[in-house]
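Every protein chain of the complex appears in place save one, which is left out.
Coming up: chain A.
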Amino acid sequence: MKAFHPLARLAATTAVLVILMFCRSVTAAAVGLVTGLCCIGLTDGRKSLLKWLGASLLTAALMAFIDPLVSHRGMTVLLFVNGRAYTLESMLYGLELGLSLGGVTVWLTAGRRLISEREMLCMMGRLSPKLALTVSMTLGFIPRLAETQRRIRDAQRGAGLFADNSPTGRMGEAMAVFTACAARAAENAAGAARSMNARGFGRHRLTYSDRRKLRRADIILTAAEVLLTAVSLVFAALGGATEFYPALKFGRYEPALAVICGAAGLPAVISLAKEVIEWKLYLPKG
């Protein structure tokens, strides 16, 4: 998938996410979840695939179980809990919610495998170099702050302070360490500002140089994904969503929505599968 421009990869990921979040179709949610799991399996391996599959099914089952406890709509009453109806439709609604939630989570994870932080920054840099710089600085700042916090806490404990593990003791420690971290962050910010001045920040317009050219294949894929997203939203508006109440009724364009959701995720799956096959069959083994 890395052969495609990050913009094309972002378009593919976003298309599936939009369908999963806004189209509310149970079949599309199931298809989206399956394609997302395929991507995870192809990038992270079988172990990760099984982990995510288990987690998604558990989420769907939990939602299917919980939703009828809070929503009592639907015609098919399965049983009564505390005198309130526990319906099949509400259960299916919960299942759809769970599948969508699982699918979104899986695709967000797959998205992180498909597009790196640097590539996101690269795309942001085209639109706003200063915003990209701010994000990059923040991404660098957070691990440094976490490391400083750990170091200061260790230094205090190593010097005999905060040995008390009670909640008040811990709160005192957290406050003292936080204050020291804030002071250190201010000191570091001054250092970063000096470094930026020393390297000419603010004297010229910022150039964002980390760019990659869009090729024809990238443009075609991006356009196709945007088109699929738009069509899916139109179909959803025209009656593609699953209706659960009073009785389960599949939407008029639901099969089309499921096909579109599959089509939106398929380029990523095909491309990743091709890479796996290339590695397994053709590339020399180290």
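By definition in this document, a residue touches a chain if its C-beta (ideal position, glycine included) is under 8 Å from a C-beta of that chain, and two chains touch if they have at least 3 such contacts; residues count from 1.
The rule is short, and it goes like this: contacts and distances are computed from a predicted model.
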Q. What protein name does the UniProt record of the undisplayed chain give, "Allophanate hydrolase", "Ferrous iron transport protein B", "Chemotaxis protein CheW" or "ABC transporter, ATP-binding protein"?
A. "ABC transporter, ATP-binding protein"
Q) Considering the whole complex, which of A:K2, A:R118, A:R170 or A:K249 touches the chain not shown? A) A:R118
Q) Which of these, A:L139, A:A174 or A:A237, touches the one chain of the complex that we don't see? A) A:L139
Q: Please give every residue of chain A in contact with the chain that is not shown.
A: 117-118, 121, 129, 133, 136-137, 139-140, 143-144, 147-148, 151-152, 154-162, 172, 176, 179-180, 184, 187-188, 191-192, 194-211
